[in-house]
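Removed: one protein chain of the complex. Kept in place: all other protein chains.
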Amino acid sequence: MSTERSPALRRAGLVALELCVPVLLLVGYGLWSHRALDFYFPPLGEIAEVFGRLWLFDRVPGDLLPSLVRMLAGYALSVVLGVGAGLLLGLSRLLRTAAEPVVEFLRALPAPALIPFALLLFGAGDGAKVFVIVLGAVWPILLNTIDGVRGVDAQQLDMARAYRVPFAARVLHIVLPAASPRIFAGMRTSLAIAIILMVVSEMVASSNGLGYFVLESQRSFAIPEMWTGIILLGVLGYALNWVFLRVERRALFWHRGARGRLGTAGPPGRRGRAARPRSAPSPEVTDA
Amino acid sequence: MLDVLGLRKVHGPDPDGPPAVADLDFSVAAGEFVAILGSSGCGKTTMLRCLSGLVPPTAGEVLLHGAPVTGPPKDMAFVFQDYSRSLLPWMTVRRNVAFPLRYQGVTGPAARTATEEALAAVGLAGRGDRFPWQLSGGMQQRVAIARALAYRPKLLLMDEPFASVDAQTRAGLEDLLLEVRERYDITVVFVTHDIDEAVYLADRVLVLRPPAHVSLAVDVDLPRPRHQVDTKRLPEFGRLRAELFAALDGGGRDAAAPAPSPADAG
Partner (left out) sequence: MGADTAPAVPAGAALVSGRAGAPARGGRAGPVRARARRWRELGVRVGGVLAVLAAFELCSRLGVLPRQWFPPVSEIYVELFRLAFGRPLWVEIGRTLSGWAIGLGLATLLAVPAGVLLGSSRIAYHLSRTVIEFFRPVPSVALIPLAVLVYGTGLDMKVFLIVFVTFWPVLMQTIYGVQDVDPVAKDTARCYGLPPTAVFRLITLPSAAPYIATGLRLSSSVALVLAVTAELVAGSPGLGQAIVVAQSNALITRMYALIIVTGLVGWGLNSAFQAVEGRLLRWHPSQRQEVAR
């Protein structure tokens, strides 16, 4: 690519380039589905029409909102528990050692396998779903918090101790902020997991929610409806991820600044990468 | 003011292991500027951590105003070598300086005044809203000094504070340190591996040899206020630095290899 053109033109070109394939895909699918008349792959127009009918905003309070509430409740609980326990385990070697095998086991246990257990424990209500979400989403946050806490610069803690800053304030003002880049990295992974588990738990035992809707549509062969559900879930995942990245960017601006990566308004791609410190696939590179 | 009596520090749980600090004795009078000179790896930092109460000594005592130091004392401030690691990147310069004050019961307008005054004293008035990483290395170390000043210490411990800035900036920081010490009437214990810096700043220079013990103590009778060019041109300055160089050089060889070393101070 030429580097002589003006930045504005460059960016426009880049956007065009990036939109090219999605547009082609959509058009291709539209043409194909129109001609093929495959029962499982309805034409785009039909999906769009059903989508508008269902989700603007007929079924929003009945299916979308309950799903969102469950997911956000589970996610919030995961963050609180993960960060809290992570601080504890990160600060105490004894607790960390004692908890290690149990944590390793629970982390490796596929969370959906616990759905039957959750149903016994909480019944078929929201409690079981939130429980499953927490049991799946808490681990990345917990482990990253532990790592973040253990990675806190000893000199910062020494400084605070030399200035007689009490323990609780050291944890709140030094350990927590210093670990926050790692915590955010874990939270991002957990966000995706929380969405997945929301859907799964609703598929297994629920009478409303997006997961339930998609599965029921499929079982009653309401194919366009099923597609709208899948698309809505995709949009939801994308949107939540987008919001998360904005929040993270804002919360960690000091981190990027301290690493000399603030205000690099240059073109994306290699040039941006070259400016980055070379490092292993480490958490530090997750927020470039 | 500060008395170090038979200080000994061994790393690890085994008290009979090789010590990092052994039989260290010295005193610092109120208002004195003492430079502690030692090559790298001679236990300077460990010693300073014992003095500050950050780590307990294995044996011996540190007395401040006659009372034993068991934890970081109230009227002592510490400036670390690596400013980029002792300043908190998520706080503005102002919050970095004000951060310790709240826990000393200094709040509200009193804390604000102390902070702004300290920032002005190190020439950073008006930079309080910046973040440390937006400042140059020398300015960051000034922030660290401002944080110490705002704390209103009687005793200031400095661990090679100017070792990671360039020579030009360093001269400026040295003069700044002398000036604020005069103004705030602070006793300073200054650890360095740089002979010129030690002689230029201090009233007295202690040479440390591994495992950290005082192998030589030299009084510096250079006139104050000191001047980067004029002071360093005095014959006395040259004599002192030669004497210290000899004392330190022997130590360096000792530590490196069993080379035939002149039997100097031991």
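In order of appearance the chains are A and B, and numbering begins at 1 in each one.
Here, contacts are C-beta pairs under 8 Å (C-beta built on N, C-alpha and C of every residue); 3 or more make two chains touch, one makes a residue touch a chain.
Please read all numbers here as calculations on a predicted model, not as lab measurements.
Checked against the full complex, the candidates A:50, A:64, A:160 or A:200 give a single residue touching the omitted chain, namely A:200. Considering the whole complex, the residue from A:8, A:37, A:56 or A:120 that touches the absent chain is A:120.
Residue in contact with the omitted chain (choice from A:44, A:88, A:230 or A:251): A:230. If you put the missing chain back, the residues of subunit A touching it would be 1, 14, 17-22, 25, 40, 89, 93-94, 96-117, 119-121, 136, 139-140, 143-144, 146-147, 150, 182, 185-186, 188-189, 192, 195-196, 199-200, 203-204, 210-211, 214-215, 217-219, 223, 226-227, 229-230, 233-234, 236-238, 240-241, 245, 248-249, 268-270, 272-274, 278-283, 285-288.
Definition applied: only the chains that are shown with their structure count from here on.
Measuring from the averaged C-alpha position of subunit A to that of subunit B gives a distance of 47 Å. Contact residues on subunit B toward subunit A in their complex (touch as defined above): 49, 52, 54, 71-72, 74, 76-78, 80, 82, 85-86, 88-90, 99-100, 102-104, 131-134, 147, 151. The residues of subunit A lying in touch with subunit B in their complex are 153, 155-156, 158-166, 169, 173-174, 177-178, 180, 254-255, 257-258, 260.
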